[in-house]
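Here the structure comes first, spelled out in structure tokens, and everything after it is commentary.
Yeah, one chain of the complex is gone here, protein chain that is, but the others are all in their spots.
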Amino acid sequence: MDYYIDRLERTAIPAMRKLLDAFRTAQRPIVHLAIGSAYQDLRDCPQRFREWTRNLERAAGIEDLWWTGNPDYSFREEVAPLEGETVIRKTTQGAFNGSEIQNVLDRMGVKNLILTGVVTSCCVETTARDAADRGFGCVMVSDACADCDQGMHDAALKNFGLYFGRVAESADDVIQALAAGSRI
Amino acid sequence: MDYYIDRLERTAIPAMRKLLDAFRTAQRPIVHLAIGSAYQDLRDCPQRFREWTRNLERAAGIEDLWWTGNPDYSFREEVAPLEGETVIRKTTQGAFNGSEIQNVLDRMGVKNLILTGVVTSCCVETTARDAADRGFGCVMVSDACADCDQGMHDAALKNFGLYFGRVAESADDVIQALAAGSRI
Amino acid sequence: MDYYIDRLERTAIPAMRKLLDAFRTAQRPIVHLAIGSAYQDLRDCPQRFREWTRNLERAAGIEDLWWTGNPDYSFREEVAPLEGETVIRKTTQGAFNGSEIQNVLDRMGVKNLILTGVVTSCCVETTARDAADRGFGCVMVSDACADCDQGMHDAALKNFGLYFGRVAESADDVIQALAAGSRI
Partner (left out) sequence: MDYYIDRLERTAIPAMRKLLDAFRTAQRPIVHLAIGSAYQDLRDCPQRFREWTRNLERAAGIEDLWWTGNPDYSFREEVAPLEGETVIRKTTQGAFNGSEIQNVLDRMGVKNLILTGVVTSCCVETTARDAADRGFGCVMVSDACADCDQGMHDAALKNFGLYFGRVAESADDVIQALAAGSRI
């Protein structure tokens, strides 16, 4: 866990925040995705994911990790949505399998995605692969993602770049490319 | 509108309420569906439906009809969800086209649906047809639905019974059949 | 059945054919949709639809109505696909519930649909409603559709025009509007 916490705090959250700032300044659309169920019993999560979550909760000594009614359930302040930004709750690891993201993106007219988040090789990569398969142009941003070990992070990005889309090394690279109007 | 209001107040809402009471007593799952967008600009609704809604709002002299942030947005008290019941917001007329209903029903293990609501020939019928096509056993309950005229109500139910599923005349018929353990 | 056969032969098929000719001349994309299963046991159709089909087959004295392996399974010659045209087999009444139509249209870049076919109030209307809910601009063409009775045909088109999209009276109206570059 030390690797993950360090990566998250020192690298991924600051990079995500840089991208948020740049997108807000440029008035580009931002979509915040988070696992979240309106039900304490997680009835809208797949059974496997429900069991996996209960195991994780027991191991971590916390309760109701994804329940939006949990008073401790919230976005990290650094990357929290501003009023009016789009927020999608998902009940699965891949967002396209358990949220309205396809409809929301289609109706907002979004065709290309810059993807960040945790953990790289699970929620982010699964969502990015499905987005690419469904026709979105996708860029995963390496320093704005965090994983539980470096090997899994690297394998996920290698795979994504080979088969599904593009990989940017850093939020800075993305911001410079967007500012220059060039292809990322 | 007189026909619709009368049908809704005197027939459909009392029938829906009877079904809710019976399902609550029998501890059968209840899913409340309502059009609702988290965004005042209805960004997650299809453009056509957004325009249709704005026209309807102008004609009716009301604003933000589907915006869940509208202080007047609420369920009718008679048919409001109780704490712990499942509530799904949809952004389209057919629920399967703009909500997580498929995932939620699948994960709850629901295989058969008793459908009620307004208006019969639009939101209810479209949702019921898609449910039937996706493998749910479906019953539309005539007196627990309301439409803008009797002819459209009748045509919707005739069509549904011919091609998609079953039609029950009344909430009472459904409740008796469930109590008797017989097929509706 | 007399009404249906007469409507189909004298009105709907000639109107469909006019539209096909006009779209072919204008080199606009054409998508042919037909119920069809690769399996004699209809394993990829919903159970309800399988049973409904077997009843229909018994009543009509024919076998393997939707099985693409049936030597008699074919398009009517007047409206048959030409080589290179897009053909989608569906296993449900609404095409969006049992075919790859959403993916195919998205990948072809199609945004608007002119819909024709049989029967108006079932396969055509269900497909048209779902298309409208999913953001396609849709026109149902009255004389290029046929139903089992006139009342159901009329109710379907009234409903569609009120809630989902536009209704054109005839193939000729559509062809003139397209030629004039005007909105249908």
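Chains here go by letter, A, B and C, matching the order in which they are written, and residues are numbered from 1 within each.
Throughout what follows, contacts are C-beta pairs under 8 Å (C-beta built on N, C-alpha and C of every residue); 3 or more make two chains touch, one makes a residue touch a chain.
Keep in mind that what you see is a predicted model, and the values were worked out from it rather than measured.
Student: Taking the complete complex into account, which shown chains does the hidden chain touch?
Tutor: In the entire complex, chains touched by the missing one are A, B, C.
Student: From the list B:Lys90, B:Arg107 or B:Arg129, pick the residue that touches the absent chain.
Tutor: With B:Lys90, B:Arg107 or B:Arg129 as choices, the missing chain is touched by B:Arg107.
Student: Considering the complete complex, identify which of C:Thr91, C:Thr116 or C:Asn159 is in touch with the unshown chain.
Tutor: C:Thr91
Student: For the chain left off this view, which of C:Asp21, C:Glu51, C:Glu78 or C:Glu100 is in contact with it?
Tutor: Of the candidates C:Asp21, C:Glu51, C:Glu78 or C:Glu100, C:Glu100 is in touch with the missing chain.
Student: For review purposes, identify every residue of chain A that touches the missing chain, sorted by number.
Tutor: Interface residues of chain A facing the absent chain: 46-49, 52, 92-94, 96-98, 121-122, 126, 129-130, 132-135, 137, 151-152, 155-156, 158-159, 162-165.
Student: Which parts of chain B are in contact with the chain that was left out?
Tutor: 106-107, 134-135
Student: Since one chain has been left out of the picture, which residues of chain C touch it in the full complex?
Tutor: With respect to the unshown chain, the touching residues of chain C are 38-39, 43-47, 84, 86-87, 91-92, 97-100, 103-104, 107-108.
As a working rule, only the chains that are shown with their structure count from here on.
Student: Can you tell me which chain is nearest the middle of the complex, judged by mean CA position?
Tutor: Answer for the innermost chain: B.
Student: Given that chain B and chain C are copies of one sequence and touch, is their interface built from the same residue numbers on both sides (over half shared) or different ones?
Tutor: same
Student: What whole-Å value do you get for the distance between chain A and chain C if each is reduced to the mean of its CA atoms?
Tutor: 40
Student: Could you tell me the distance, in whole angstrom, between the mean C-alpha positions of chain B and chain C?
Tutor: Here the centre of chain C sits 27 Å away from the centre of chain B.
Student: Residue numbers in chain A touching 2 or more other chains?
Tutor: 107
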